[in-house]
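Every protein chain except one is present and positioned as in the full complex.
Right after this comes chain A.
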């Protein structure tokens, strides 16, 4: 979607892609600000810290509940008398968590690889060459971005039911890849478009093939974009819920999110198990997000705003 923007408004808007560069000046400013703390700065910091804590509270409560002894679960206290690990041990033993974890890893990993294999060539070609049907292709990508799996659930279910592919990891890989493809194409097109084509040409004059130039010149320069696309895809697939819920009906073939939802019964909810499983599920995401935090803003700048 945004790719239409990116390429066509590039000249008109003052905004330009700043893949990694434009970091120096804010940092310099922040150093200056920290040297003299004016009341206004302090007030800003106080509000920001308060908000940050508020944003983390639901997840803190999640961890607290996961560490609550079963006997204290329904006590109306802020903190339990003691913290125990037994919920983690029990949930691992008594549920399909290990299977769910495996499915989630396969689905998130598989769809990320597939997205990269499919999106990278498409984004490169679209960014570099004005071919016939280019506009149509970008429109198709845009439309995919807008059609979310939720609105197509019944169609997806019927399709994979008829293909006899329900409860298959491959189905979930295909679906997650397809619905995350648009974002990857969009962000990669923006990144590759911002890399001067002369660099490639120079490499080609020096004897590299176009493919060689792509691999050895363009790809390394587009790495921040590639990393952003990879991490976003992985996290989106890892957190995906509705397709897993609809396309996998057997407990052992469901991804982690659906497994977590299974702790919510019709009449009772196993809260301590539920949150122990959630804590396990959230760890890889925190690691990945910590890894790309600084790419998030530049990634969004490249993709959406121009």
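Quick notes on this one:
Just so it is clear, a contact is a pair of C-beta atoms (placed from the backbone, for glycine too) under 8 Å apart; a residue touches a chain by one contact, two chains touch by 3 or more; residues count from 1.
Operating definition for what follows: contacts and distances are computed from a predicted model.
Per UniProt, the protein behind the absent chain is "ABC transporter permease"; the candidates were "Sulfite reductase", "phenylalanine--tRNA ligase", "ABC transporter permease" or "Extracellular solute-binding protein".
Of the options A:155, A:220 or A:251, the residue whose C-beta touches the omitted chain is A:155. Of the listed residues A:117, A:215 or A:250, the one in contact with the hidden chain in the full complex is A:117.
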